[in-house]
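Excerpt of the complex: some chains, original placement.
Labels run A and B following the written order; every chain starts at residue 1.
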């Protein structure tokens, strides 16, 4: 369906962004292999990135619903 | 690739479905972009097994202040446009 395809695209783009940000943070000087300490950094970075996404998502959604209930309240007063 | 024929009620329903999905996609884009931007602003240390002190509150403040900024700037633009229109009306 269109809906699940859009959701998939969203997840893929989120993972691409996490890959880009975590590569920048954890592999500043790319060597001849990914060391186990690089991988440990990447795993923690991915967890933090997903947590950051959750925090941003929660804050954004709460703000939008707060604003729109204010708008409805203002409309009711007219 | 056959031609589909819809009656008017179906067309309307389809249009409003697509509109809702597009709005949904725009919200998802905003959240993804804000995550990237606030990550760069707030997460400056090497990633640990949890957020460093102040990083999580920085993230939510970043979202709230960005939305404040966005509203403030749109309001400013509208105010300036109104002043422009008024000045044109006066002259």
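Note that in this section contacts are C-beta pairs under 8 Å (C-beta built on N, C-alpha and C of every residue); 3 or more make two chains touch, one makes a residue touch a chain.
This one's a predicted model, so the numbers in the text were calculated from it and none came from an experiment.
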Taken as a whole, the complex in this structure file has the formula A x3, B x3
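We take it that only the chains that are shown with their structure count from here on.
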From the C-alpha centre of chain A to that of chain B, how far is it in Å?
14
Complex interface listing, chain B residues touching chain A
18, 21, 24-25, 27-28, 30-32, 34-36, 38-40, 42-43, 46-51, 56, 59-60, 62-64, 67
Quick check: in the complex, which residue numbers of chain A touch chain B?
2-3, 6, 10, 13-14, 17, 21-22, 25-26, 41, 44-45, 47-49, 51-53, 55-60, 63-64
